[in-house]
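All protein chains but one are shown at their positions in the complex.
The block that comes next holds chain A.
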């Protein structure tokens, strides 16, 4: 019953996001055929409008869109005339998702490690080292790090390909550029949370009953401290796997990141709506899974009054 209810709420949320986006999109001035209208005869432009239902009143356009959406049809793209929005997402998503998952993995593994080490060596050398790494990681964002990485690893030392996509080698530099900032954030969250937990009485109890430090950290420390990191990872996962505009542009990766930005500037209405709906579906589902995972990590947590 809970699952059914949650599923209906998810659908409702996605519908609200789609509707609000539709309204804002139509409110903004601009026209997908603005550049064509100067060179093409009026009749041709009219015909093109009709093809995308843009000649209908806006409420009708909305109803038509939602109707197609209910059948998982995101419509044709205006900018790339031969492709549908479904095609665009299907062909670009694998690259974006691969890159996103790789970066996420690196950020989580090394971020957690760095954060735990920093907390265990609080105010000692290793703590300061991790702080410096974290500060550099966030002050040098991906759009600055990426050209620097290309300059050294590809241009000067010739170790890795400059750009483009295809093999694992191609994905190394963009993965690194994307992973740095989240790695720094994960490390800082884990450090702070771990410091809190290691001061708790149950840690002293575990120590007093003779549990090894390694086991204390693994069984009592990490499990109690990891919740903020899990909360942070949810939205991060969604934004990483749906592609990033800047990194995909710098490395010429055929992902879907650029469509989120380009579609808005081109007023490519079906692509704006399609990318938004796609993003929302992943978002809503991921946050649901994160909520469920809270209870797996800490069974004391109650999400609703019925106990689930």
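Definition applied: contacts are C-beta pairs under 8 Å (C-beta built on N, C-alpha and C of every residue); 3 or more make two chains touch, one makes a residue touch a chain; residues count from 1.
What we mean here is this: contacts and distances are computed from a predicted model.
Trainee: Going by UniProt, what is the name of the one chain that was not included in the view, given "Penicillin-binding protein 2", "Diguanylate cyclase", "Pyrroloquinoline-quinone synthase" or "Putative tricarboxylic transport membrane protein"?
Mentor: From the listed options "Penicillin-binding protein 2", "Diguanylate cyclase", "Pyrroloquinoline-quinone synthase" or "Putative tricarboxylic transport membrane protein", the omitted chain resolves to "Diguanylate cyclase".
Trainee: Of the listed residues A:3, A:136 or A:218, which contacts the missing chain in the full complex?
Mentor: A:136
Trainee: Spell out, residue by residue, where the missing chain touches chain A.
Mentor: On the chain A side, contact with the omitted chain comes from 9, 12-14, 16-17, 20-21, 24-25, 27-29, 131, 134-136, 138-141, 143-144, 147-148, 151, 185, 188-189, 191-193, 195-196, 199, 210, 227-228, 230-232, 234-235, 246, 260-261, 264-265, 272, 275-276, 279-280, 283-284, 287, 294, 298, 300-305, 307.
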